[in-house]
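As you look at this complex, bear in mind that one protein chain is not there, while each of the others sits in place.
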Amino acid sequence: MAGKTLIKLDGISISFGGVHALQDVDLEILEGQTLCLAGENGGGKSTLIKIISGFYRPDRGTIEIDGKQYSHFTPKQAIDLGIQVIYQDFAIFPNLTVAENIALSAERLDGRKTVNWKNVKRRAQEALDMINVRMDLDATLADLPVASKQLVAICRSLLQNARLLIMDEPTTALTKNEVNSLFKVVRDLQKKGIAVVFVSHKLDEVYEIAEQLVILRNGKKVIEGPIREFDRKRFIYYMTGREIESETFEAKNIGSEPVLEVRNIGIKDLFADISFKLYAGEVLGITGLLGSGRSELARSLFNLEKIDTGQVFLEGKELKLKSVKDAINAGIAYVPEDRLTEGLFMPQTISRNMISAVIERNLNKAGLIDTNGVRERSMEWVKELKVKTPSTELPAQALSGGNQQKVVLAKWLSTKPKVLILNSPTVGIDVGAKADIYAYTRMLAEQGIGVIIISDDLPEILDNCNRALIMKRGRLAGEFQTSEMDETRLADILAEANDKGGAA
Amino acid sequence: MNKEKGFAKYIRDITQDAQMVRLFVIMVAAFVIMGIASGSKFLSLSNFQSMARTFPEVGILAIAVSLAMLLGGINLSVVGIANLSGIFCCKFIIATQEKIGMWPAIFIGLAIAMVVGALCGLLNGFLIAYVGIPAMLATLGSQEIFTGLGVGVTKGAAVFGTPSEFTFFGGAYIFGVIPMSLIVFVVVVVIFTILLQRKQYGMELYLVGTNAKAARFSGIKNERVILKTHVYGGILSAIAGIIIASGTNSAKASYGSSYVLRCLIVAILGGINPSGGFGKITGVVMAVLTIQFLSSGFGILRVDSYFQTFVWGAVLVGDMILNHYMDKLAENRKKKKAEKETAS
Partner (left out) sequence: MLKKAMKTNEFFVLIALAILCLIIGIANPVFFTTGNLVSLMKNSIVMGIMTFALMPGIIAGGIDVSFPAIAVCGMFTTSKIMDSIGYGGPVILPILMSIAIGTVLGFLNGIIITKFSLPAFIVTLGTSSLYYGLLITLVGSKPVNRLCKPMEDFGKAVMISGKSGTVTTTCTWTFLFLVAVALIVYLILKYTMLGRGIYAIGGNRVSAERAGFNVTGILIFVYTFIGACAGLAGICHTMQARICMPTDLMGSEMLCIAAVVLGGTNIAGGRGTVIGTTLGLALITVARSSLTLVGVDSSWQQMIVGIIIVAGTALSAYKELKSSRKIAKILEDQEG
């Protein structure tokens, strides 16, 4: 089906702060081709996209489009050349209407200086019709659910004469039906000669939609070829760089009493009737799709959201938390999902970050901060967690993603927690750091800490937890021992859960 | 090990100390230039005394503004608070000195000024932390209220009639040489340096200013930190207000309208990052001295006051542009350095 070359990347390299994000990457995309860009987080997928769309300027290498060579181009040039990206954050305008979000860019691209509202609405409607979606054109985007925002972003790109459409994990928040209609759209686009680059790590979807597979790992292209040449095992091998005959976690020292017990807790509109027990030495997984309430549940245990009903017991005693500080002092630690905005003070020093949750425990007799003590304790954490840094007085932003994650971990371990809640602990970090963090969680569990991992990364749940809960639509939908579950079945259960909700 | 120390030190240098060194150089340069340009008059003891008497007013107000800026906010009501506190203080002393005696009246008056300042700060903090008004808007509005209240209470006129002993706090010279206001300033600087660098509050202030969301996740009570900061700001403004009132032995609602800009210049020149989280009191001290050298020199050279207005504006804008370039330079250097490290 694929035609002639649309875009050709040759020897692209780029580094940030000395870290090679991409090294000598070649890539050729044909007209009408659907190419899947796969790789673990931190492998270089996002960087590659940003180069193709003109946001990063590569240190070396060339990009060839329509036989013309570029060392780099501007975002505007990229759009003019027909390159469209749908980012994970959708790049939408929350304050504008659906119609404007969809059609405004296209209108602007046509060189219009004025806005013809009739036109805008007509074109927006056309775009929505193309993917068979109904939506109120006058609704403000901020008021819409995530899935609708994504559809809006897709519609917008369709209107901008895209020749190459890059979708960065486009299905994360979609229901099965929505994914199917999206794939239908992608196939239609293909027939029109539009190339689609599909970034994903969901194997089923990749097999369903892609023709060509390119795998990036640690900034290098490790393999490329037609999708039919890859069976699952080979695919995963190239993605992770190792045979996944992984030793799954087995809880060895499960305590007899639960360290944390949750009885019928609920928050209005978010989740209800959640009950579970966490024993010391366990690693309990909580999984569910985006918007299933898994994050909200985790946050409520840390008192970031106040529960309306139910009770929480820690080591048999009921907790009456008034603030986050109370939760910390009671022995609950929460490592947030988004390190950049929720976990770290990026421009501040590593040692400041490490004591930020327990400043009051680092005072000397005079009530002043014990500067030397802080530095020593931080250095101990650096050694213990193998944080790669010459000093604890460097800003956290000087570290790589994995090392930043370790600083977050140190920050929370220094609160001496009895329960450690990790929300999507390995999003955006490289394979090596991932392994370190997994190993460390296991060690903590063995030491008698109750660990909860919240994640939608199914292998992560299956490999690192001994037991897991499934959430859907704000309720518990099941519980399983990870030793009795496999990835495909779990994926099916989740998809099913989602579709029931989505159809409503 | 050696190399590591060198690298760490290097990073420290370019992030913090370099700025202090730069400030120090600028301060010395301002002193030397003014010393040369206006000669013996500038270098005379009486000029030093007069400078030491004047700059604490702006210096203390600038520290108040800096605290708010460390949070990523701003405080535009410091002058209003200062004047209002001064007015209440003077009014009280005048009204009661005959009944309760002069010194008791003065000391209670000072306490009242501080309470007024704290209350004004409380209002600011409340509007920002609990109502959610952006600091700039909240304090721009509260400035109207504070000044308006001062105008209302005084009918716009200056409050005269405080006893001459009242001038002790802003006008007296200890041992005949050191102005009292300078001593107050030094005490304030010491207290707030310790508060910011070594107390839990200080670290929380920097963390909230760097990333409010992460601070909340770390168990820091952001609202309380904001409230506290503005109460401190209010008290500092009141102290400045007392110095002003004492120095002129009167109080007026419209005094020192140009001080707001001056405070901002001092804070920004002193390296307080307007988006929050970074900056030191030491920098503010050097900046206020720099500005004082310039303004004193201008005074001796009889530079037109409007031309000075122009210069202050230019200094503010120019300094921000300079910072922009310095940041860029530091970033490039860091990048190059990091590249070298990985290459080797």
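Each chain gets a letter, A and B, in the order it is written, and its residues are counted from 1.
Assume contacts are C-beta pairs under 8 Å (C-beta built on N, C-alpha and C of every residue); 3 or more make two chains touch, one makes a residue touch a chain.
What you see is a predicted model; the values in this text were computed from it and never measured.
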Next item on the list: Taking the whole complex into account, name the chains on display that the unshown chain touches.
Entry: A, B
Note to self: Considering the complete complex, identify which of B:A18, B:M102, B:V115 or B:I145 is in touch with the unshown chain.
What the structure shows: B:I145
Notebook entry, point to check: Among the options A:F93, A:F183, A:Y237 or A:F313, which residue touches the chain absent from this view?
Noted result: A:F93
Notebook entry, point to check: Which residue, B:V78, B:I220 or B:L264, contacts the hidden chain when the whole complex is considered?
Noted result: B:L264
Check: Which positions on subunit A touch the chain that was left off?
Finding: 55, 75-76, 79, 85, 87, 91-96, 100, 104-105, 107-109, 112-115, 145-146, 268-272, 291-293, 296, 473-475, 500-501, 504
Item checked: Residue ranges of subunit B at the interface with the undisplayed chain -> 74, 127, 131-134, 136-138, 140-149, 151-152, 154-156, 261, 264-265, 268, 274-275, 304, 306-314, 316-317, 320-321, 324
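Just so we're on the same page, only the chains that are shown with their structure count from here on.
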Next item on the list: Take the average of all CA coordinates in subunit A, do the same for subunit B, and state the distance between these two points in whole angstrom.
Entry: 44
Notebook entry, point to check: Residues of subunit B touching subunit A in their complex?
Noted result: 4-5, 7-8, 11-12, 15, 194, 198-200, 203-204, 206-207, 210-211, 213-221, 277-278, 334-335, 338-339, 341-342
Checklist line | subunit A to subunit B touching residues, read off their complex | finding: 15, 17-20, 304, 323-325, 327-328, 334, 336, 341-348, 352, 356-357, 359-360, 363, 367-369, 371, 390-391, 393-395, 398, 411
